[in-house]
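Everything on this sheet refers to the single structure shown next.
Only one protein chain is missing from this complex, and each of the others stays in its spot.
Think of it as A, B and C in the order they're written, each chain with its own count starting at 1.
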Amino acid sequence: MLGYALRRVLTAIPIVLLTITVCFFILRLAPGGPFDGERALPPDQLRNIRAYYHLDEPLVMQFFRYVAGVAQGNFGPSMVMKDFTVARLIGIGLPFTLMLGFTAFIVGTVAGLVAGAIAAVNQNRWPDYLLVFVVLIPIIIPNFLMANVVQLVFGVYLHWLPVGGYTPGAWLNLVLPVLILAMPHGARVARLTRGSMIEVLGTNYIRTARSKGLGARLILARHAIKPALIPVVSYLGPGLSYLLTGSLVVEQVFALPGIGKYFITAALNRDYGVVLGTTILYVFIILALNLIVDVVYAWLDPKVRFR
Amino acid sequence: MAGITGKDATLTAYADALAAAPKGRSLTQDALRRLSRNKAALVSIFVLAALVLFALAGPYFLPWTYDKIDWSAIRKPPDWVKGHYFGTDQNGRDMLARTLQGTQMSLLVATVATVVSVVIGIIYGAIAGYFGGKIDAVMMRFVDIMYALPYILFVIILVVIFGRSPVLLFVGIGCLEWLTMARIVRGQTLSIKQREFVEAARAGGAGPFAIIFRHVVPNLTGPVVIYATLTVPEIILTESFLSYLGLGVQEPQTSLGTLISFGAPVAEALPWMLFTPAAFLVVMLVCLSYIGDGLRDALDPKDR
Amino acid sequence: MKITQVLKAVATAGALALFMASAAQAVTLNLGNGSEPGSIDPHKASGDWENRIVGELFEGLAAEDIHAQPIPGQAESWTISDDGLVYTFKIRADAKWSDGQPVVAQNWVDAFQRLFDPKTAADYAYLQYPIKNSAKIGSGEITDFSQLGVKAIDDKTLEITLESPTPYFIGALTHYTAYPIRKDIIEKFGDQWTQPENIVGNGPYKLVEWVPGSYLRGVKSDTYYGKDSLKIDEIKWDNTEDLTAALNRYRAGELDILTDFPADQYKFLQDNYPGQAHVAPFLGIYYYVLNQEKPPLDNVNIRKALSISVLRDVIGPDVLGTGELPAYGWVPPGTGNYEGEQYLPDWSKEPYDQRVEEAKKLMADAGYTPDKPLKLQLRYNTNENHQRIAVAIADMWKQIGVEVELFNAETAVHYDALRAGDFNVGRAGWLLDYDDASNTLDLLKSGVKQGDTMNWGNNYGRFSDPKYDALLDQASKELDLVKRAALLHEAEKLAMDQFAAIPIYWYVSKNVVSPKITGFEDNAKDINRVRWMSKSE
Partner (left out) sequence: MADVLVVDDLDVTFQLHNSEVKAVSDLDFALAEGETLAVVGESGSGKSQAFLSIMGLLAKNGKGSGRAMLGDTNLIGLSPGELDRYRGKDIAMIFQDPMTSLNPALRIRTQLGEVLVRHQGYDRERANRAVIEMLERVGIPEPVKRASAYPHELSGGMRQRVMIAMALLCRPKVLIADEPTTALDVTVQAQMLDLFKTLTNDFGTALVLITHDLGVVAGVADRMMVMYGGRCIEKGPTDTLFYDPRHPYTLGLLHSTPNVDKRAARLDPIQGLPPSLEHLPRGCAFHPRCAFRFDRCFEERPPLLPVEDVREKACWYQGELNYEEVA
């Protein structure tokens, strides 16, 4: 088990290296640079700045400089947010993004599981039809539209919740962002749970459990949930990845201090260091979470053992 | 994006079923029969077909084209006299005409991306499955890794490089979207290549690709159909996400995502700008979703 | 527990209670600042949203009054030599840094040396290039910083020498590039000196919190000489970028001022929040650059056809919805040091149909008709408003035989292409850095040969006319403001008659101001310092 985890971590290294390499060169091939703003800089000014950030060196040199820096934990400076190093930006934004993401992840997963299970148990009766329809809504409506709508309804019209912004401790400000982030995730979990739960409830071993007179609640809790979770758990990896992309929008619309929106703005501004830094981080987080998901998977499905 | 509709789980289960019951054709026929009994799915098919037809043919019957500016009606609510049945945008262009054009564009990019991913998926999966062994292990490990990557980030980088050529962009998205298809095809190939008739074909000198296309691909109708119903909405939503980021298609062309991302901020001031494209998107995706659900139920060999 | 600990605890609790009590009364201004500041280092800042922060944390020799006109700031008075070249500033005796140290003349010497130091790589250093030897230091030609025209005579007396007389120089000193800095602090903290825990400023507010991606918070500085007249105790600069989201936050009462709003909501705001949306003339021009280096736009008649067939009157009121005024000239109305009549070409007074006919004829003469159209690529950076204008203008040009391909790209790519001359028609805009006509007219100056390359600066269209350059040169040496203005007017007419670019509209500033706020006066620079504002609950 430990050896397995270790091997997984080791395989992560080439993946991260590959990601860095691809992103680095792709970004540099893209037209435009971090200093192509609305106003032309005088050539000597531009030369100064380029020298300051080592952009005047050959690309390969820059690449090795960057990789060497990353190996020492130095992600370099941000070329657009000049008062920050990439590491500091990430250091401030990451805890928030993780907190937001995990809260939404947990809320969405739990709500999705419950909703999916309720729908499955009531298959082809009104709670099922209702849930199947309700659950469609967050999946098909783009989240930026949804975010605008909830801001208007709950913030502007009803004055129930703050519309945006966040200061540490102001958890009310997180209700809407978490909602927007959690809804599509929860909806997908619900759909998957419903499907797999219906399948599990139709299996022979559930019939066996019923024949043992265990009672509906125990059957659901002990016999149905674990196997029904298997497809759900295998979705959680891609689902997390999707939560991250969702957090881009949510952070932007709700003015939250996470790292999600840096990625987009940095990609558009060609803030090379920030794009690379956030990408590496994302890949790491996702690989780590996939490892966790795999461990949970093995716990759920005894047939899977660590090889 | 991978997993928006949970298609992996669905399709993997279905592929297992296919591998277990290799009579692919009759399974598919069976499924169609079952599908025809699913009222929600049937209605959805008709509505979707009508919508697509309207999107394709509608523009020929409208008084305005999608790029024609009506200087006398800038940002005006619906006006039946002038023929702006769903109002105009801030450039005085007819919203209905633009929505129809946007629907065409969204369907086009979704189709392109889906076709690309199906093709790549079949080729990749078939190679992995047919040659097996080390090659298979390495290729499938690569797929696992790809699943782990946050590939919306790569999409954004692609957009940044490719600029705004929508077709090129969605070829790019298709190139990232093929993983599920590859897994299924591999599974199919693995099970089919064990069969006697494949041995016979091989003895008769048939090459791997002949075998794959004659014996594996015909069994994939079902998965491909489901895959398409589930992938199309994903791509449409991805496109709308990119539009929101300002990375959508070039004017005067438009897409549903672009229209919605312009309509969302003016939901109160110019509601008609949001309503029309949003209604099209919602109807289209609800239909696709019910069709997908219907197919999933229909193709599940366990008749519940 | 030891007695000291008890005392400490009591003291802390007391302080906390006091803090909370004062916090309850503290007047906080929630300012929707519209964007994440890239830097609040006065030498690295580059946007108006950064200015709104930096300008409260620091103060220059001159500051802006409620109408954004220069008034004495850290310098209580100054004298200008008769030749207009030497400025001597008397720094206020009570000017202090937020750590209590007095503000001294040397702080400006340090600041300007750092500003022009190539190693600082300051984007906007050129704004202070009127200062003697500054440009040469910036380009690395002079490495001895002591040759810079900034000298500390004594602790409270600063002398600045210019290259040539510059009528707007006091105005330029209100810009953040002319703020003083604390060299010791920068040396001590390096790149991190602008972080709240390190920064030392001399402005009315001091930074206490910076949450990237969300907000910055400043509180009244105890050491500011005018602290007693400040009505706002605390400023929260909010970074919400999404205009609709920011407006929603305003409507919910979370923000007091928005420094931009979606143009489409203007009517909605007027109807539902009367008097709160402020739209005012703003020193800036929105224009299309025409690439005059290569055909077909090297042909002045085609440029003319393109320009006169643009119906500018519909752009502001209808397409944008905020009523921007049509632009026919190159210098925004109301720009300083520009006495005289606004440039208005004759064709602008003709009816539009007649202009279209004339344009058609011009195009036909050049060999283009609607059947055999001229194909042009129109580039704009991704933005809904730019897009709308491009769509509208493409349609206007269609009738005269021009087929436009629209091409949008993100800002970095757009300007990269413009600078490389890789376009036909490109969208651009210019907001004046300082209130002087030369600031826009310089945009059309010919390129300067530097080494092997031509530096065209912001003259993306590469309009080049020696007569024009000569006029500007002459004006820059002219001490008499009236004569200078006449020369500049002549230059403007010269360029516009050759259709050096297509001006489209004059910018407006768009603010939303809560009725609770007083002391917010619309002005042409769109600079509204918080020190003049107050807020009622």
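Going forward, contacts are C-beta pairs under 8 Å (C-beta built on N, C-alpha and C of every residue); 3 or more make two chains touch, one makes a residue touch a chain.
Note that this is a predicted model, so its numbers are computed, not measured.
Chemist: Going by the stated contact criterion, tell me the shown chains that border the hidden chain.
Modeler: A
Chemist: Considering the complete complex, identify which of A:L29, A:L130 or A:A216 is in touch with the unshown chain.
Modeler: In the full complex, the listed residue that touches the missing chain is A:A216.
Chemist: Considering the entire assembly, which residues of chain A contact the chain that has been omitted?
Modeler: Against the missing chain, chain A presents residues 123, 203-216, 218, 222-223, 226-227, 300-303.
To be clear about the criterion, only the chains that are shown with their structure count from here on.
Chemist: Hey, which pair has more contacts between C-betas, A-B or B-C?
Modeler: Per the contact counts, A-B leads.
Chemist: Using mean Cα positions, find the chain sitting nearest the overall protein centre.
Modeler: The chain sitting closest to the overall C-alpha centre is A.
Chemist: Just how far, in Å, is the C-alpha centre of chain C from the one of chain A?
Modeler: Going by mean C-alpha positions, chain A sits 38 Å from chain C.
Chemist: Note the residues in chain B that touch 2 or more other chains, in rising order.
Modeler: Chain B, residues with two or more chain partners: 160, 246, 264-265, 268.
Chemist: Multi-chain contacts only, two chains or more: what residues does chain A have there?
Modeler: 30, 148, 152, 268
Chemist: For the complex, give me every residue of chain C touching chain A.
Modeler: 36-41, 44, 46, 118-123, 125-126, 138-140, 191-192, 194-195, 211-215, 238-242, 244-246, 248-249, 251-252, 254, 409-417, 419, 428-429, 450, 453, 455-458, 460
Chemist: Where on chain B is chain A touching in the complex?
Modeler: By the definition above, chain B touches chain A via 1-6, 8-10, 13, 145, 147-153, 156-157, 160-161, 233, 237, 240-241, 244-246, 257, 260-261, 264-265, 267-268, 274, 278, 281-282, 285-286, 289, 293, 296, 300, 302, 304.
Chemist: Under the touch definition given earlier, write down the residues of chain B that touch chain C in their complex.
Modeler: 69, 71, 74-75, 90-93, 160, 163-164, 246-247, 250-252, 262, 264-266, 268-270
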